[in-house]
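Here the complex is missing one protein chain, while the rest keep their positions.
For chain A:
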Amino acid sequence: AAMAPGKKITARLKRTLPVKGPQAPTLSELMRWYCLNTNTHGCRRIVVSRGRLRRFLWILLTLSAVGLILWQCAELLMNYYSASVSVTVQFQKLPFPAVTICNINPYKYSSMKDYLSELDKETKKALETFYGFSEGKSKVRRSVDEWNSSGSDFFTQIPLLKFEDFSKTATDLRSGQKRKIEGSVFHKDSSIVNSGDSNDIIGFQLCDANNSSECALYTFSSGVNAIQEWYKLHYMNIMAQIPLETKEKLSYSADDLLLTCFFDGLSCDKRHFTRFHHPLHGNCYTFNSGESGTILSTSTGGSEYGLQVVLYIDEADYNPFLVTSTGAKIIVHDQDEYPFIEDIGTEIETAAATSIGMHFTRSRKLSKPYSDCTETGADIPVENLYNKSYSLQICLHSCFQKAMVDSCGCAQYAQPLPAGAEYCNYKKNPNWMYCYYRLHEKFVKEQLGCQQICKDACSFKEWALTTSIAQWPSAVSEDWMLRVLSWDKGQKINKKLNKTDLANLMVFYKDLNERFISENPANTLVILLSNFGGQLGLWMSCSVVCVIEIVEVFFIDSLSIVMRRQWQKAKKWWNGRKRDRSGKPPQAGDLERQGHDNPVCIDEDLPTFNTALRLPLPQDSPLPRTPPPNYSTLRLEAAFTEQLPDTLEVGQ
């Protein structure tokens, strides 16, 4: 019979590419077919079991197995991003850390006289008016006279005040006048220490220069704190105006600070130390800073093989108001870490030998998605103002400094300068202190967002310190030791050393064990998959293939059955309609339909996984045309009682 060319091609295609439809004509037949042929356990039993009770029980068992698989696999997935920690202790030659040493007093008081004389006079006067304290009455009297002539008005802006019974009046230290305290007041809790009625409270007031009703009042539990804080405030303003080179000259030189030095049993000198200027602590000296390119290491642990220095702490040249304790401050840090000496420095005493034993620990955390930490700090939107490697502390300080420059227009003295900014002083920025205290309040209350932006560093090194103190020099050795040290020093100073001017410091490794704490992913993809496989196998003996099978049968095949039904229905309806009003052309819109809605596509059976892969069967095979069962040698009966017309050869 003559066929239309289009139909011929379709028939040919069907012959050469045996693309078949789903394995069953209806949904229930498909399910039955699936259950009989799948490798997944339980399903077959649902079909083959005899009796409704058994069938029901098997349905229940199968469904609960599926549920268990889903639950357990979800749990496995949730625990996937957990880290396990391994601690390794290695015995090795450890690099010696950098040791930064500062005198507690930042600048020589004698050479600071030019800058600080006015402030000191003011402070002494405050002490005299409040406490009746004076050292040499005449001197103070004279200074008062001088004061009146000098035109400096910075102290008048922020004077020390004596508050009386919170009656909103305060006595100004300078003029002795009472002034009214106005504006909002911070910190208005009465301190525990000053609950007595006769005691006066001393503090100071910071006002917004543009709007004098906006004031912040600072009170302190003790006059000692009040005077020190007040002094520091003015001191920072004065220091901010002095250029760095001058400040370096005003502070201690390496020869001033270091008397003797031993490292690893060998003598060392000031060339091993690098100068580092800290805004609050003046010149500090870093031993083994790594700037020369080499990092020293100790051959063995023990105090003999560490760093031993004798420091000269010139107590007579101390600033009496800025610092009240005598000694030195040291900090042990990594070569590329910034020494936060004001925050975590360890103080050492004069007239004593302080030995500090170190224990080294290195830690490494896993970054995202295991924890929220940063490797290099490059992904943090805060510019690192310190020339050192990232740490949380650096980030917080930089963030605060940036906020300070943005809102107050100048930089805070204790932290490094951002590009293009300059340090605050009240000559240029009369309003900065009020701004700073406001900002700091905000920072503490986490309103600046710094704490949210800054993340922990992923790896860090830590030197745990153990301190012990002994009296030094001993009574019998004191005599000769002081004489020798004085003679060494004699070229520069012409006075006999006192033992309270000396401090002996030993920094050493207690042992050369490095403790390395590292996080490792507890689960790799391989382990996760094998655990998945375990769960699937345990409950249903299922595998990835069976998951694909499920997708094929339950989604693709079922969908195509449903679609075919709908298509047949639609065709029937269309034919009936066509018969009713024959002659009318089909509407143009119908042809534009695409995809599954397009009747042209639906006409062809969708290829399935099984049918696409199967080779054409021999023409007269005695076996039924169902896919061979998995254990075909054993399965003797046909899967279906009747052969589906859909699965028959097309050509027949």
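Note that in this section contacts are C-beta pairs under 8 Å (C-beta built on N, C-alpha and C of every residue); 3 or more make two chains touch, one makes a residue touch a chain; residues count from 1.
Throughout what follows, contacts and distances are computed from a predicted model.
Q: Report the protein name recorded by UniProt for the chain absent from the figure; options are "Integrator complex subunit 11", "SCNNA protein", "GATB amidotransferase" or "DNA-binding transcription factor".
A: "SCNNA protein"
Q: Out of A:L396, A:L482, A:M506 or A:M563, which residue would touch the omitted chain in the full complex?
A: In the complete complex, the chain left out is touched by residue A:L396.
Q: Just to verify: which one of A:L13, A:L70, A:V224 or A:A570 makes contact with the chain not shown?
A: Considering the complete complex, A:V224 is the one touching the chain left out.
Q: Taking the entire complex into account, which one of A:P159, A:G327, A:G377 or A:P473 touches the absent chain?
A: Counting the whole complex, the residue in contact with the absent chain is A:G327.
Q: Among A:A11, A:V48 or A:V484, which one touches the chain that has been omitted from the display?
A: Candidates A:A11, A:V48 or A:V484; residue touching the omitted chain: A:V48.
Q: Just checking the interface: what residues of chain A touch the absent partner chain?
A: 39, 41-42, 44-45, 48, 50-54, 61-62, 65, 72, 75-76, 79, 83-85, 87, 104, 109, 127, 130-133, 135, 187, 189-196, 199-200, 202, 219-225, 227, 315-316, 318-321, 323-329, 340, 342-351, 363, 365, 371, 392-393, 396, 444, 446, 451, 456, 464-467, 469, 500, 517, 519, 530-542, 631, 633-635
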